[in-house]
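For this depiction, one protein chain was excluded, whereas all remaining protein chains were kept in their positions.
Each chain gets a letter, A and B, in the order it is written, and its residues are counted from 1.
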Amino acid sequence: MNQGRNLFRTLVLILGFAFLYIPIVSLIVYSFNSSRLVTVWGGFSTKWYGALLQNDQILNAAFLSLKIAAISATLAVVLGTLAGLVLARFGPFKGRTLLSGLTTAPLVMPEVITGLSLLLLFVTMEQVIGWPAGRGMTTIVISHITLTMAFVTVVVQSRLSQMDDSLEEAAMDLGARPHKVFFLITLPIIAPALMSGWLLAFTLSLDDLVITSFVAGPGSSTLPMVIFSKVRLGVSPDINALATILVAIVAVGVAITGIMMARQQKQRERDAQMALAANQAMIESVKKG
Amino acid sequence: MKSVLRRLGLDGRSVVTAVPYLWLLLFFLIPFVIVLKISFSTSQIAMPPYEPLLHWAGDKVLQIKLNLGNFAFLVEDNLYWKAYLNSIWVASVSTFFCLLLGYPIAYAIARSNPSARNILMLLIVLPFWTSFLLRVYAWIGILKNNGLLNNFLIWIGAIDQPIQMLQTDFAVYIGIVYSYLPFMILPLYANLEKMDLTLLEAAADLGCRPWQGFMKITLPLSLPGVRAGCLLVFIPAVGEFVIPSLLGDPGMLMIGKVLWTEFFNNRDWPVASAVAIVLLLFLVVPMMYFQRAQDAEAGGVHR
Partner (left out) sequence: MATSPRATQQKFEPWTDPDAKPYVRIEKVTKKFGDFIAVDDVSLSIYKKEIFCLLGASGCGKTTLLRILAGFERPTSGRIFIDGVDMTSIPPYERPVNMMFQSYAIFPHMTVEQNVAFGLKQERLQKGEIESRVTDMLNLVKLGQFAKRKPHQLSGGQRQRVALARSLVKKPKLLLLDEPLAALDKKLREHTQFELINIQETLGVTFVVVTHDQEEAMTLSTRIGLMNHGEIVQVGTPSEIYEYPNSRFVSEFIGSVNTFEGRLVEDEPSYVRIGCDDLEAPIYVDHGVSSAPGATVWAAIRPEKITISREKPDATDNWASAVVQDIAYMGDMSIYLLRLDSGKVVRVTQPNIYRHAEDRITWEERVYLQWYPESPVVVTK
């Protein structure tokens, strides 16, 4: 009976992961296909990578997207951390419910709505105060910050609510003023959460098509916009090559984090053993004394 | 600097609160007010392509011209309400299949041994870190007439003519389920993983068979996770634009596509705004539900 359950479990996992990964694997395999007809195998080739590297439109778009993603992720982490701190630590105050609603709504809001509303805001602002003049990188960055700070807020808020708040009280008790408590205690402890928040924001920004299409002006085409206009016309092998490069970057990143995590895990196990030994020694000394 | 802020009645706390608050008010809440405003205005060929709501009529008489025509248009033209209903239908079906697929996966991961769990969950979210657009694009290569799946089915002899799969509703369902599956699995896993397994032992001890134990203990206790997962898939899926435009029939009515077309192709901003407002009205109930669930979750951990 137990075996039957294990078999079921394994089967579910195999099918589930097959569903998740076959599309990605197919992208990679066909990026090395020399035939232009993506699904007909015409022999191994790396020519699409060469084509990709000569495609100025894609390269420029990629560069712009990276720039936007880096700026908006950084600012989103700053704003999201503040919002997470307010929600997790400041207790009930007037308007807290609205703030909490404003931070969770972008998580699920259909992007067409967010995109349209932001564009209309920018148009209105331009009419009223003359800024931002036209649409381009600034408007894209502002929109991406608004979208991604919601994710950062959730990450930070949940990390803070797991954190023992007597740590902060202890620091205050030992004479640190609130802003010092934040920089000396809270920030170092939640730093890993901020890092993953930043990566999440960066990825989301790099990936966003719909909102960006609304708020981008002429001449500020991001990578997803270029990809979308290309794939709308059907499959094209250089996009497969681009996908493969992206997957490779992510895979390397994950491998590095995985190795680091495994190392930390080992270190932690060693430390736990050390602590256990120390405890034993202490009990022994109590017995003797 | 500090004393200036103090004089203005601002301590550190209110500054910290005000910065993200003002940002979200300006860039998230006010835009909706503007959308609402423009949904009542009349379209015109200009930049911006709509007439102002307020204008000065003669001396110091402020006139408000509310144009309900856009909304009437949505009601009269059955294209719109068909698109709304179809979007909700497509989102519901996709959510259902996401749950059907996601629950066993989340369950299997939550019940596998602890050292494997983190790696398996990492593998679940990993695709999320690669481009969403490219993952949807991958399905074009799989589903098209001379694509992987048709070739495979012909090769094993299940069919002898390629089946039309791309540009059908089926392809859209696959695309949505595929793209949103991690959002279903994450809350489900979080819920199932923290469940106290001695509850099942207690149930078995009291005479429950494993299947009954699952139905009577695990399933009811996992409902908050099911709810969170379903909302996380359903709400954004209703307004989905990319998946139906890449995988679906060009004539498929999805409200996200309709809004896009009104805005970019027809350049009718007021109608696009009205479409957005009505879509928001459809979603406001599930969204508030989601917000409450989210708050309850946060409140559970926070003391």
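In the analysis below, a residue touches a chain if its C-beta (ideal position, glycine included) is under 8 Å from a C-beta of that chain, and two chains touch if they have at least 3 such contacts.
Computed from a predicted structure; not experimentally measured.
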| item | value |
| --- | --- |
| Among the chains presented, those that the missing one touches | A |
| Hidden partner chain, touching residue among A:22, A:137 or A:176 | A:176 |
| Omitted-chain contact residue, chosen from A:133, A:195 or A:278 | A:278 |
| Which residue of A:98, A:167 or A:262 touches the chain not shown here | A:167 |
| For subunit A, the residues touching the chain missing from this view | 164, 166-167, 169-177, 180, 184-185, 188-189, 268, 271-272, 274-276, 278-279, 282-283, 286-287, 289 |
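To be clear about the criterion, only the chains that are shown with their structure count from here on.
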| item | value |
| --- | --- |
| Centroid spacing, where centroids are CA-atom means, of subunit A and subunit B in whole angstrom | 17 |
| Subunit B contact footprint on subunit A (complex, rising order) | 1, 5, 8-10, 12-13, 16-17, 19-24, 26-27, 30, 37-40, 79-80, 82-83, 85-88, 90, 93, 95, 99-114, 116-118, 120-121, 123-124, 127, 142-143, 145-146, 149, 153, 157-158, 161-162, 178-179, 199, 203, 206-207, 209-210, 213-214, 224, 227-228, 231-232, 234-235, 239, 242-243, 246-247, 250, 253-254, 258 |
| Parts of subunit B lying in touch with subunit A, wherever the complex brings them together | 12-13, 16-17, 19-21, 23-32, 34-35, 38, 48, 101, 104-105, 107-109, 111-112, 120, 122-124, 126-135, 137-142, 144, 146-148, 151, 178, 181, 210, 231-232, 235-236, 238-242, 245-246, 256, 259-260, 263-264, 269, 272-273, 276, 279-280, 283, 287, 290-291, 294-295, 298, 301-302 |
